[in-house]
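Note that this complex is displayed minus one protein chain, with the remaining chains in position.
So that you can tell them apart, the chains are marked A and B in the order they are listed, and the count of residues begins at 1 in each.
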Amino acid sequence: MRTYILRRFLQMIPLLLGISFLTFILLQLAPGDFLTTQAENPMVSQERLDAMKRQFGLDKPWYVQYGLYLENIFLHFDFGESFDRHEKVFVVLREGLLNTLLLALAAALVTWGLAIPLGVWSAVRQYSWVDKGLSVFGVICISIPEVLSGLLLLMLAVRTGWLPIGGMHSLDYDEMDWVGKAIDLLRHLALPALVVGLTPLAGRMRQMRGNLLDVLRLDYVTTARAKGLPENVVVFKHALRNAINPLITLFGYTLGSLVSGALIVEILFSWPGLGRITIEALRMQDQYLVLGSVLMASFVLVLGNLVADILLALADPRIAYA
Amino acid sequence: MLRGSRVLGIAGALWCAAGLLSGCGGGSQGGTAYKDSIPLPAEPLVFNLPETGQHGGRFVFAETSAPRTFNTIMGNESSTSDVTDGRLFTSLVDFNNETEQLTPQLCTSWEVSPDGKTSTWHLRRGAAFSDGHPITSTDILFSFSIYMDDTLHTSLYDFFKPYGQKFKISARDSYTVVIETAGPYAMLVPVVSSVYIMPEHVLGDAYRHGQFASAYDVNTPPEKLVTSGPWKLKEYVPNEKTVLTRNPYWCGVDQKKQRLPYLEELVYTIVPNQNTAALKFEAGEVDALDDIKPENFKSYTDNQKKGNFTFYDLGPSLNTNFLILNLNRVHDPKSKKKLGSTYLDPVKYAWFNNRDFRIAISKAIDRDAIIKSVYNGYAVKNWSTMTPGNKTWYTPDVVKYDYDLEGAKQLIAKLGWKDTNGDGIIEDTQGHPIRFSLKTNSSNVMRVAMSNFIKDDLSKLGIQVDVAPLEFNTLITTLRVDFNFDTMLLGLQSATPPDPGMGQNVYRSSGLTHYWNIRQPKPETAVDARLDSLVEQNVTTLDIAERHRIWTEMQNALNQECLFIWLPSVEYKVPIRNRFGNVHPTITPHRILWNIDRVFAKAQKPSA
Partner (left out) sequence: MPEPAPVALEALPPQSPWRMFWRQFRRSHLALVGGVLLALFYLLSLFAPFLAPYKQESMDRDRFFHPPHRIHWIDARGHFHPLGFIHPTRMVSLSGLEWEEDRTGVVPIRLFVHGERYRWLGLIPSDRHLFGVDPPYRVFLLGADPSGRDVLSRALYGSQVSLTVGLLGLVISFTIGLLLGGISGYFGGWIDTAIMRTTELLLSIPGLYLIIALRGIFPTTLPSQQVYLAIVVILAFIGWAGLARIIRGMVLSIRRQEYVAAAEALGMSRLRIISRHILPNTLSFVIVAATITIPGYILGEIVLSFLGVGVQEPAASWGNMLTQAQSPALMASMPWLLFVPGTAIFLTVMAFNFLGDGLRDALDPRKVMGGKT
């Protein structure tokens, strides 16, 4: 087991290197010589430009540049400089990353919180109207573009006045006690997490339903039934636990898609996350910021996969020895 | 218990709790009552306000992006200047948007010698920075030297060199500053009003070590950000909000000798999406909006009562829209192209260089239809850098080439250009089809719509236009660095004060905004030379009547050549919440926040 975990960790390294190489190529391919355009910007001093040139070897051949790029990232945690914001990329992204992760986790809670009970329900009432209705509901959730559903929910929030209109904190956040702060955060998370979380609902529901149905067909379930146990004990006490397990580890694998799905929502709801920063950086052609952000988002995805793999191996040790 | 329903149960409980608590937490203001423990300055800046208010309250303004720095001199974008200019930092003289006069701010008075070459400025005794340090002539000299610094080369640099010579500034004593110019300079006071005063005791070292550009960046702790204006920084949360609070040493008071500003907090909340900002205003989370599109005017007008706000009509904007043609020549010796050659190929250059062609384009554009369609009627025709919204400098009777399709067709016919092959597009005398691209800012929806209109209008002449919206940053690069465009639809924002002298770079052949051919080392055409000489006269005459006469000549010289093809300017309306007093939005920037230090929150009746 330990070797498996170690192996997975080691496998992460070439992967991260590969991603950094890909982003480096994208940096090179992006049109325009930003040194020239930045030279026009009075806010960027010549010395800063010269410092960037030295640090990233911008006048040297590409393999030297890549080497310096890697060195800066992995040794100094320096992803370069954001020319638009006049700050180090890492400083700009730090807050955003945490905020996006928070949104992703909240969205996952929404998805799982709905998928598990609804999936169980449709499994237990297989082929009934409930089953079909939930399946249609799931498809509807996928079919509405986030842009539209987000906007409609925002307008609903305005009409009813129950929830804040976007943002992450109320203006009085700092004066609240920790209970107040927690509730304030929840109120701001509610709508964005709902929009991000509803989209993958159909798939998770179907998986839960399928898993439970599979488990219900197994021998020990038949045995339990034969022993005369009431049906809901069979389902909820025995079958469910086994049906949920695979779903739990699935979370790690979906972290990446949650982060990606949060991007549009961040803009609509002015959630101060990674995605919002990235889009602005794209508009401003702030190349190091865009790529730093892509790198960070990828690290999150890879980490999620790693954790999921390890959890899976712990749950089903056969995988470790495959 | 069933795991799924447990989760649901917790979620439900939280939701209910959130709903119960949604009533509280919105709109509570800063708690403690205001006590001014610092003595008023010896020479307070007294404002005679229509209404005196009380201290307390918070005003929330929506911005689309975060400030890039708090260093007002280095800031380039409105997200920065909205926070710094006039708020965190102020100058010797301030432009009062309401009276449209330059009034003493950090100075008490000034005199100009009869020959116009020497001006003496008396500083306000008792005026202090936000850390209590008095503002003296050391700081004034320090600030001016930054603006005139050759390495930093700020955007206003050229304004400090009338007659080609920099201002000579000296301090007669701690509270008296003398400025000498090579000759009379009409822009003296406006330029002085643009110099924001920086603390020498905090930033002097950084400047001397060449690190001024990175000073006062967004990571500066609030207590280290020493300011000269009515406000100081309370808190900056990256990507979320900037919060300003009173400068306890601010010298401004109302007629009852209460120290200004009244408001406890001025909050800039960052809302990148305009629609979300509109929703936030509707929900009461934001107190004013600055960028309402004309198509939404009716909805705001109808909702004033329900939303408890007033939708102020500010009249025609001071911002312009125009079409320019790329007549740029290569002026940069480092460029790959030959020095002095044109960026456009000779065929297109020949068309654009033809005055009759330019006039035909201008006559082919149906501006009334644009006003009706693009702006829903809320726009006016404009033919100058000073629009009809500029009470002082608007000149109604200048040369203009308004819509006249027949006239346009005649001009084209006179050029001998016609459609020889029946494809609907005319060709020039060498047989080249008249076809060119029109670039504009993709995020400005109205400019894109106008571009489509122009395309449609010009097709009636048989000219094919390819509209290409671009990202703003790319557009600027195209405009100033690589000159890779045929025609461009853009506009200029007015300077403060809105004086043609402040906007002189459009007319100066060496100017950065002389868009049809920027940065000429020497005037290259007779028109350029004439404009240069007129600009020079305009800024060196102190006689107002004479300046108006020269200004009219300037406009006519430009319009005669039709080098800017003028387009309508939009009318501005802004919604502001009714629970604030002394609110007085104006068409001159900053439209809403210019007098925010004099705005107060009216006493609220407690809600049920």
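Operating definition for what follows: a residue touches a chain if its C-beta (ideal position, glycine included) is under 8 Å from a C-beta of that chain, and two chains touch if they have at least 3 such contacts.
What you see is a predicted model; the values in this text were computed from it and never measured.
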| item | value |
| --- | --- |
| Neighbouring shown chains of the undisplayed chain, as defined at the top | A, B |
| Contacting the left-out chain in the complete assembly, out of A:Val147, A:Ala182, A:Leu218 or A:Val233 | A:Val147 |
| Selected residue (touches chain absent from view) among B:Phe59, B:Tyr196, B:Phe297 or B:Trp516 | B:Phe297 |
| Residue among A:Asn211, A:Ser270 or A:Ser293 touching the omitted chain | A:Ser293 |
| Residue, one of B:Val448, B:Val481, B:Ala529 or B:Leu542, that touches the chain absent here | B:Val448 |
| Chain A residues that touch the omitted chain in the full complex | 14-15, 18-19, 22-23, 26, 29-32, 127, 135-136, 139-140, 142-148, 151, 155, 158, 202, 213, 256-257, 259-261, 263-264, 267, 275, 278-279, 282-283, 285, 287, 290-291, 293-294, 297-298, 300-302, 305 |
| Footprint left on chain B by the chain that the document does not show | 274-275, 278-279, 282, 293-300, 366, 369, 372-374, 376-377, 439, 442-443, 445, 448-449, 452-453, 455-456, 466-471, 474, 478, 484 |
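As a convention for this text, only the chains that are shown with their structure count from here on.
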| item | value |
| --- | --- |
| Distance from the mean Cα position of chain B to that of chain A, given in whole angstrom | 39 |
| Of chain A, residues touching chain B in the complex | 32, 36-37, 40-48, 84-87, 91-92, 95-96, 109, 112-114, 116-117, 120, 151, 154-155, 157-158, 161-172, 174-176, 180, 183-184, 186-187, 190, 236, 240, 244, 267-270, 272, 276-277, 280, 283-285 |
| Residue ranges of chain B in contact with chain A within the complex | 2-5, 7-8, 11, 14-15, 17-19, 21-22, 25-26, 28, 31, 58, 60, 65-66, 68-69, 74-76, 151-155, 210, 213-214, 217-219, 235, 237-241, 267, 269-273, 275-276, 279-280, 282-283, 285, 443, 471-474, 477, 480-481 |
